[in-house]
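Have a look at this one.
Note that one protein chain is taken out, while the other chains of the complex remain in position.
For subunit A:
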Amino acid sequence: MKKARTTMGALIMTLVTITAISCKDANQDNGAAEPMSNEMYQEDGTKNADSERLMANDSGNTASDAIIDNYLKIKNALVADNQEEAAKAGGMLVANFDDFDTSGYSSEEQQELKDIIEDAKEHAEHISESPMEHQREHFGILSKDVIDMIAITGTDKKLYQDFCPMYNDKKGAQWLSSSEEIKNPYFGSKMMNCGEVQKQIN
C-alpha cells in the first residue's frame, strides 16, 4: 500500500514537471510562430504586389487603394463610435501596408515611403488592439501618414482632407473622407459636425 502511494506520488511529480516544461515550450512556440506568420504574409504580399503592379501598369495607382479603403473603414467606424469595427479594419490595414510594393518609385521616395509605412503600420496595429480613445489617438497620426503617402503615390479616388481644430488639446488633427459632409472621427457622436474641409484631392 505504501509502495503504491510512493509510486503514485512519483508519477504525479513527473506529470507536474512535464506540464511545467511543456507550458514553457508552448510559449516558445508561440513566440516562434509570430515571425513565421509574418513571413507567410510577405509571401502573400509579394503575390499581391505583383498582381497590383500589373494592374498599376493599366490604371495608375491601384496599389494604395486597399490602404485607403481600410483607412476609410477605420474612419467610418470611429465616426460611429464602433471600437470593434475600427479594430477589424486596423488589422486588415496592417496587412495592406505589408503588401505595399515601393519598387516603382525613386530611391528618395522609397525611403520616404518606407518611413511612412513603418510608422503607419504600428499605428494600425495599435488600432487593431486598443480601446477607442487610444484608437483615435493613433488614428490622428495614421491620418498624417496616409496623407503624406498619397502625396507621393497619388490616388484615383476622390477624397476630402478635413481638419478638426479641437482634437488633441486643441492642437488639431486631420483626416481623410470620401464625402464632402463633415463627420468627425475624433469625437464621434459627441461632436459629429466639428471640422472643416481643408482641401479636395482629385
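Convention: a contact is a pair of C-beta atoms (placed from the backbone, for glycine too) under 8 Å apart; a residue touches a chain by one contact, two chains touch by 3 or more; residues count from 1.
What we mean here is this: contacts and distances are computed from a predicted model.
A chain of this complex does not appear here, and its UniProt-recorded name among "histidine kinase", "Cytochrome bc1 complex Rieske iron-sulfur subunit", "Haem-binding domain-containing protein" or "Peptide ABC transporter permease" is "Haem-binding domain-containing protein". For the chain missing from the display, the contacting residue among A:I141, A:M166 or A:I201 is A:I141, taking the whole complex into account. Across A:I116, A:M132 or A:L176, the residue that sits in touch with the chain not pictured is A:I116.
Taking the whole complex into account, subunit A touches the unshown chain at residues 5, 8-9, 12-13, 16-17, 20-21, 24, 27, 115-116, 118-119, 122-123, 137, 141, 145.
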